[in-house]
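Let's look at subunit A:
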Amino acid sequence: MTLTIDNLRAYYISSGREVRAVDDVSLTVQTNEIYGIAGESSSGKTTLIKTIAGAARPPLRIHSGSIRFDFPNRTVAMQTATETELAEIRWKHLSYVMQGSMNVLNPVRRVRHSFIDFAYRHIGGAMPDFFTTIKDHLQRLQLQPEVLDAYPHELSGGMRQRVAIALATVCRPDFIIADEPTTALDVVVQKSVLTLIRDVQRALGSSMLFVTHDMAVHANLCDRLGIMYAGRLVEEGRTADLFRSPTHPYTRHLIASLPRIGAMATAPNLAGSPPNLANPPPGCRFHPRCPLAIARCREDVPAMVQTGDGHRVACFVTAP
Partner candidate 1 sequence: MPGYLAYFVRRLGQFALVVFIGVNIAFFVTHATPIDPVEQTISAATSFGSTSPEAIAQMRQSLRELYGLQGGLLEQYAVFWKRVAVFDFGPSLSAFPTPVSVLIGRALPWTIGLLFVSTVLAWVLGNLLGGLAGYYRNSRLLRLAGVLVMGFHPIPYYIVAFVLLILFGYVWPVLPISGGSQMNLAQGFDFRFIVSVLQHAILPALSLVLVGIGGWFMGMRALVSNIVTEDYVTYAELGGVNRPRILLSYVMRNALAPQITGLAMSLGGIFNGAIITEQVFGYPGIGSLLVDAVHAGDYSLVLGVTSVSIVAVSAAVLLVDLLYPLLDPRVKVH
Partner candidate 2 sequence: MRVLRRLVLVWLAALWAGGAMAQGTISDLPRKETLIAENPEGTIKNPGWFNIWAINAGGQSTGLQQLAMDTFWYIDPEHGVDGVWDNSLAAEKPIYNADFTEMTVKLRQGIYWSDGVPFSADDVVYTVQTHLKNNGLRWSAPIQVNVAAIDSPNPYTVVFKLKKPNSRFHALFTVRWNAMWIMPKHVFEKAADPGKFDFNPPVVLGAYTLHSFDPNGKWFIWHRRADWQRTTIGRFGQPGPTYVAYIDPGPPDKRVIAQMNHDLDIIHDTSPEGMFTLAKQSKTSHGWFSGFPYAHPDPTLPAVIFNDQLEVFKNRDVRWALALLIDIKAVSMASYRGAATISAIGVPPTGTTPTYYHEPLEAWLRDFEIDTGTRKFKPYDPGTGAAIAAMLRPSMGDQIPTDPAKIAAAFGRGWWKHDTQAATELLQKAGFSKRGDAWYTPDGKPFVIHVTVEGDGRPVMTRAGSMIAQEWRQFGIDASTTVAQGTMADRRAAGDFEAMIAWSVETWGGHPDLSYFLDSWHSQFVAAPGQPQPPRNWQRWSNPDLDKIIEETRSVAFDDPKGIELGRDYLKLVAREMPTIPLMSYNVFTVMDETYWTGYPNAETAPYTDPVPNWGNTRYMMTKLKPQP
């Protein structure tokens, strides 16, 4: 099971203006691997997720490039997939844990109905058997079966997130996309939810794309990490390598700004703020804020260069 994305461009087009939210991104996610995507807000990571999940609604449109899922028994190119094709793979092969999971469940129906709507058409069988599978699955995620009869507003935030994760994994999908699943939770609940995600992923052996701005979460969860800045992938590699030797100046800044226990100096601050994607700066989009920027950075766009085993970076100065 692999996900391959080649030179994907996805823009927001409305009344003549063009916002280049995702601008020529290429990456691959292997089987049984958690690939993390990090970057500040408005770095285009949510737009990337939406296009990958086939949820691009006007004014967001895929301009060019391809997204290919190689599931065990079928391949699907998302940019050209038909509605019926999408419907077949959704939740069976590809599932999704949304950002604001607080109200992804239908507020006026009991949780049980969500499971029926999302999973029944894939699992099938008589209703009692279907519900025993569901209940076993919930057991495995330390969730009581009574949760099925509750209304979403009767559950706590953390509980609702766990149910969302249970829902996303009940059909044992090959690929799970998680978009900031723990952001809205407090730290304690966040820890238990992250461990839950890791255990489920290990149990199912499915690949996962994990998006968050919180580098600490990436550190203890993701196998490989990609750093997004202003709609482009600036560095990618094994998480351990990136944390030990960040190459791209932006990655260095991100790692450096992580609070360390006992560190007294305040984290270095970065001048300026992320560019406006409506008219991004020419060349490398980080150059206005990059302490190492040289003349070339302002004209040309740095390509991704292999710098080590599976470690790529797009920077004229730091890349070898």
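How these were chosen: all candidates are chains of the complex that A comes from, given by their letters.
Rule of thumb we're sticking to: a residue touches a chain if its C-beta (ideal position, glycine included) is under 8 Å from a C-beta of that chain, and two chains touch if they have at least 3 such contacts; residues count from 1.
Keep in mind the model is a prediction, meaning the values are calculated, not measured.
Asker: For subunit A in this complex, identify the touching candidate from 1 or 2.
Answerer: It is candidate 1 that touches subunit A.
Asker: Report the residues of subunit A in contact with candidate 1 in the complex, numbered from low to high.
Answerer: Residues 53, 55, 86-91, 95-96, 98, 100, 102-109, 113, 117-118, 151, 153.
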